[in-house]
Each structure stands twice: as C-alpha cells, then as structure tokens.
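One structure is given below, represented as structure tokens, and several questions about it will come after.
One protein chain is absent from this view; the other protein chains keep their places.
Up next is chain A:
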Amino acid sequence: MADHNNTETNIHRNEALQRKLAFKEERKHHNVSFIMMILLTLVAFYAIWSDKVADSFAVLFILVLAVVQVFFQLYIWMHLSHKGHDFPLWGMISGILFAAITVVGIAGLIWTS
C-alpha cells in the first residue's frame, strides 16, 4: 500500500516537473519573441526612415516583416500552437484562403484585363 502511494507521489512529482519545464521553455520563447518583435519594429522603422533604402523596396520589405510579426503574435503570444486551438486555426486558415482568392481574383481579373 505504501509502495503504491509512493508511485503515485512520484508520478505527481514527475508531472509537476514537466509542467515546470514546459513553463520555463515557454518563458524563453516569450523573451526571445519579445526581443525579436522589438528588433523587427526597429528594422521596419529604419527601412522607412533611412534614405539608403529605396521606397519601393521598403514597402514590400515591411509587409514581409509584418507577416512575421503576425506569426509571432499568433503562435507565441496567443498560444495557437497549444492543444485545443484546432477550430480557431481552421477558421483563420480558411478565412485567409477565401480572402486571398477574393483579392487575387478581383485584382487579377479587373486590373489585368
């Protein structure tokens, strides 16, 4: 009986340890992404502010940076990678897909013809 209790406490301890590790890992991600996001913002600001970067390039460049930021936001800060986010993910992917079809379709068919 005592042995049984022992195993149970061991399992509990193990679980707690794993949670702690996961938490630590997550905090690391948060810190990294926080610094990255500030850096990306600074780079975006510099691209527009500086005369050395051509405007036509800068606009495209900061759009790419914005997409990266969106991924940081969704996956690190809004925990999209965690369990139980299947429906929000499906919703967003299909929303982006249909929006993209709409924009590409209209833009392509109207302004190329």
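Following the convention adopted for this analysis, contacts are C-beta pairs under 8 Å (C-beta built on N, C-alpha and C of every residue); 3 or more make two chains touch, one makes a residue touch a chain; residues count from 1.
Note that contacts and distances are computed from a predicted model.
J.: Not counting the visible chains, the remaining one has a UniProt entry; which protein name from "Membrane protein", "Oligopeptide transport system permease protein OppC", "Peptide ABC transporter ATP-binding protein" or "Cytochrome c oxidase subunit 1" does it give?
T.: Going by UniProt, the chain not displayed is called "Cytochrome c oxidase subunit 1".
J.: Need a quick check: the contact residues on chain A for the chain that isn't drawn.
T.: Touch set of chain A with respect to the missing chain: 87, 91, 94-95, 98, 101-102, 105-106, 109-110, 113.
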